[in-house]
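First the structure, in the form of structure tokens, and then the observations on it.
As you look at this complex, bear in mind that one protein chain is not there, while each of the others sits in place.
And now, chain A:
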Amino acid sequence: MPDEIEVIVPEEGEVFDVELEEDLLEANRRIAEENKQILERYRVKAIDVMGSVGSGKTMLIERLIELLGSRYRIAVFGGDVTTTIDAERVRRRGAKTLQINTGKECHLDANLVRKALSKIDLNDVDVLFIENVGNLICPAEFPLGTDSRVVVISVTEGPYTPLKHPYIFMESDVAVINKIDLADAMGVDVGELEARIKKISPDTTVVRTSCKTGEGIDRVARALGLL
């Protein structure tokens, strides 16, 4: 008879440490990577549209649908805390629309987008705009798995937005400076604003627009590779 193998088990009341090394943001990045693969499989070009409240995210999407609607089949996910006002606006432009209400959350995350992706037929979609919750802070930390990320700011927010929220610009492929028709009234130097963005994030393409007049919308489409 061999000796019994001694098994060491913690005794009642004993305390021990477990090394976890679990990155809580990594979980989102993993799902984002999966979203990216799903979108690639269906050849859907997805664009995360971020920016502060009232900067013109919805209107930019409306204008892009106007410009590109005959060329692509466009769908829009509208991320909002509670209402469907923005989603309604976009739907009236003829795009397939799905509302994602975050409830209390200040940003969309990859998991919410994953759920939304399962609710539409991706075979019918060429371009997907995902309008994030109006916020310049949190969305930067949560990639969704899109091809590109756009940040929309407007001259009415004043000249310092890029300095106050540098991270979101570093994360964005395209930065849109909207409401340039109001620059004089606001006393904001658009060139200076653009230079501040370029200094923080030289690889980000900066486009000046007025979604109200339609100026610059074609340049946004080109910067996103849609024209």
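Keep this in mind: a contact is a pair of C-beta atoms (placed from the backbone, for glycine too) under 8 Å apart; a residue touches a chain by one contact, two chains touch by 3 or more; residues count from 1.
The criterion applied here is as follows: contacts and distances are computed from a predicted model.
Colleague: One chain of this complex is not shown here; going by its UniProt record, which of these names is it: "ABC transporter substrate-binding protein", "A-type ATP synthase subunit C", "Hydrogenase maturation factor HypA" or "ATPase"?
Modeller: Going by UniProt, the chain not displayed is called "Hydrogenase maturation factor HypA".
Colleague: Which of these touches the unseen chain: A:34, A:105 or A:218?
Modeller: The single option touching the absent chain is A:105.
Colleague: Using the document's definition of touch, tell me which of A:71, A:115 or A:164 contacts the absent chain.
Modeller: Touches the omitted chain: A:164.
Colleague: Tell me which residue among A:141, A:181, A:194 or A:215 touches the hidden chain in the full complex.
Modeller: The single option touching the absent chain is A:141.
Colleague: Please output the residues of chain A touching the missing chain, sorted low to high.
Modeller: Against the missing chain, chain A presents residues 10-27, 104-107, 135, 137-138, 140-141, 160, 163-164, 166-167, 170, 199-202.
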